[in-house]
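I'd like to ask some things about the structure below.
As you look at this complex, bear in mind that one protein chain is not there, while each of the others sits in place.
For chain A:
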Amino acid sequence: MTDIMQVNGLTFFHSDTKRWLKKPEIFQLGPIDLSVKRGETIAIIGENRAGKSLLAKLLVGAIPASKGEIELNNHKYLAKYNKQDTQQKRTHDIRMILQHSSESMNPAVPVGKILDEPLRLNTELSEAERKPLIEEMLTKVGLLREHYYFYRHMLSDGQQQRVALARAIMLKPKVLVADEPFAALDPTIRSQTVNLILQLQQELGLAFIFISHNLGIVRHIADRIIVMENGNIVEEGKTETIFRWPQHATTKKLVLAYQSLVPQHTIR
């Protein structure tokens, strides 16, 4: 297993000192060092406001970072700038599933057009070549070819989630970042989605980084866990290690909370 992504000293600094008559708000994320192997699943856990979503957005380049660099397949990106040409390559390789899949779909544009967008902007394919690709992708994520013509309001939450997934893997990325992809789904759809992602991961060999509050799923699918608190990584390690021998106070708290929910004999 080789490293496909290397993150060095990724820092984000946010200070809101200009506010009048208000406490200055200072938030610093990182510096974060992270290495991701091919086909690996990494879970990011932590309390609210720990900077998990921010880290995800920094990784895909939705928000420019203050410092640091991301190395992908020996191709370095400065995380600070997202110039158009380097950005192009980055959209190819790191893709994201946003937290609210329903809000990340344009209500006035049919699913086919939404899925067409990454192809249209990042590849040289003609329209006639793109359509079969989109239809293939729709069936791959468990939708029908008809859904090409559907709008957001005609789809259920689970289907919207599938569309978001299809959009993310349309360009065959190396790394997939997901911000709470399973939060809004009911247990059946959730396990379907989990299985779907695991299957796609095997097929495409993509690394999957996801944020979740559901430690059950984390334990089930993650290879490695990152625990964050106040914008820093406080603990990092193999899933079983973290669950059995949590070191940091935050990790202990989280794992304990999880164990109190699950009957003891299932954990062991």
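In the analysis below, a contact is a pair of C-beta atoms (placed from the backbone, for glycine too) under 8 Å apart; a residue touches a chain by one contact, two chains touch by 3 or more; residues count from 1.
The working rule: contacts and distances are computed from a predicted model.
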| Undisplayed chain, where the name is taken from the UniProt record, one of "Chemotaxis protein CheW", "Heme exporter protein C", "Gluconate 2-dehydrogenase gamma chain" or "ABC transporter permease subunit" | "ABC transporter permease subunit"
| note | Full-complex touch with the removed chain, picking from A:H14, A:R38 or A:R145, is A:R145
| said: Among A:I42, A:L55 or A:L98, exactly one should touch the missing chain; which is it? | reply: A:L98
| query | Out of A:G61, A:G231 or A:P246, which is the one that touches the chain we can't see? | reply | A:G61
| task | List the residues of chain A that touch the chain left out of this view. | result | 60-62, 84, 87-88, 91, 95-96, 98-100, 103-109, 113, 117-118, 121-122, 139-140, 142, 144-146, 149, 151, 153-154, 167
